[in-house]
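After this line comes chain A, so read on.
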Amino acid sequence: MSGALHAVTMPKWGLSMQEAKIVEWKVPVGGEALSGDEVVDIETEKIAAAVEARHSGVLRRHIAQEDDVLPVGALLAVIAGADATDSEIDAFVADFQASFVPPDPTASEVGVPTDTVDLSGGVIRYLRRGDSGDVVILVHGFGGDLNNWLFTHEPLAAEHVVYALDLPGHGGSTRDVGDGSLEDFADTLSDFMAALGIANAHLVGHSMGGAIALTFALAHPDLTASLTLIGSAGLGAEIDGTYIDGFVHARRRRDLKPHLEKLFSDPSLITRQLVEDVLRYKRLDGVQDALATVAGQLFPGGRQAAVLRDQLDQLMLPVQVICGVEDRIIPPSHALGLPADVATHTVTGAGHMVQMEASAEVNRLIRDLAG
Partner candidate 1 sequence: MGIKTFQQAISEALALEMERDERVIVMGEDIVGGSGADGEMDAWGGPLGVTKGLWGKFGDRVLDTPITESAFIGAAIGAATTGLRPVVELMFIDFMGVCFDQIFNQAAKFRYMFGGKAETPVVIRTMFGAGLRAAAQHSQCLYPLFTHIPGLKVVVPSTPYDAKGLLIEAIRDNDPVIFCEHKLLYTQEGEVPDEAYTIPFGEAAVVREGEDLTIVTLGRMVHRAVEAAEALAGSGIDCEIVDLRTTSPMDEDAILESVENTGRLVVVDEANPRCNIATDISALVAQSAFDALKAPIRMVTAPHSPVPFSDALEDLYIPTAASIEAAARELAEYRS
Partner candidate 2 sequence: MHKTSAVGILANPAAGRDIRRLVAQASVFPLAEKCNMISRLLSALGAGGVDEVYMMPDAGGISRRLLRMLQTPSLQPRPPVTFFDMPVVDGAADTLLAVERMVEAGVGAIVVLGGDGTHRLVAQVCGDTPLTALSTGTNNVFPALREATIAGLATALVATGQVTDDGATCSNKALRVSVNGTRDLALVDICVSTALWTGSKAVWRVDSLSQLFVAFAEADAVGLSSVAGLIRPVSRRDHAGVRLDLAPPGEAAMSVTAPIAPGLVVPVGVAAVHDLLPGERQTVCAPQGVIALDGEREIEFTDGDRVAVWLDDDGPRTIDVERVMARAAHSGLLTSTDQTLSNPLQKGDSTDAAEQG
């Protein structure tokens, strides 16, 4: 590894991110960073999170200073072998800066474009990243969308073809949720795979998306390479019904924010912009009805209608369950007492949105299972 110089750059999280503020360095100059380690905390207008090292080595230089606001793609730090010389690093930095062009903030739909596919149930929006490797499909939870995986798209895309879709009733997809059942959503998933020619995929589901992925895997074990269930529904009856209800019915920032704060271990992660983004989605005609239909079907009376944990042992494929210790939506205890061949990972310092609060760890676990 000596001699190789690696840039740590400002990532692009989500469709609209253009810049972020450097909050705090997690690895000091001279400190060692392994691939997947959190290097620096940054804060976008939507969310605060850590930038991960993509390469292992010594963090040789902080280019960005705390409180700097830098555009997507900007050079933050340099990781290199301990033996790289200062002049080599200077040259690397100079070279990078000379060729760096910040993205044009006025261009519309800056960054990663999404695509749509027209299925029998309606239009589905999705994001595809990565060119080679096994297919990984990311399935978001109730009220979420493909941006719930914004810290996962890029890290997985290095070695996989990553799809993240918006389920019916969510994001940029059709508002038609049918009867809102897990089976309907699972059917959408199989239609989606068929339409895009995906023969087999590692499924990663979060929350309700976990229950959908599980339902899909039970119905189509042949199409499922592995299953990662994060903060997953479908493993027990309990759920915070007030969250579901509040999320469905809140129209105003002040009403919605307390509910969104329950999603994270650290409520300060809920920025005004994140709340605004959820509201923009919820304000669209049909969304509230769609959510109410799904909630009525899956979480009637504040309980989960479908508990599938007893069927886990039918699955003859790799399954792992990840939960945040501080999950206030679905009790982390649902991850306990599962069949022995199901790997269970409890993540400390994370709430329900484990893949956002502990993205590095979750991304590593997915990579580990998906190979």
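Assume a contact is a pair of C-beta atoms (placed from the backbone, for glycine too) under 8 Å apart; a residue touches a chain by one contact, two chains touch by 3 or more; residues count from 1.
Basis for inclusion: all candidates are chains of the complex that A comes from, given by their letters.
Since we're looking at a predicted model, the values are computed, not measured.
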Looking at chain A, find the partner in this complex that touches it; the options are 1 or 2. 1
For the complex, which residues does chain A have touching candidate 1? 108, 172, 251-254, 272, 276, 280, 283-286
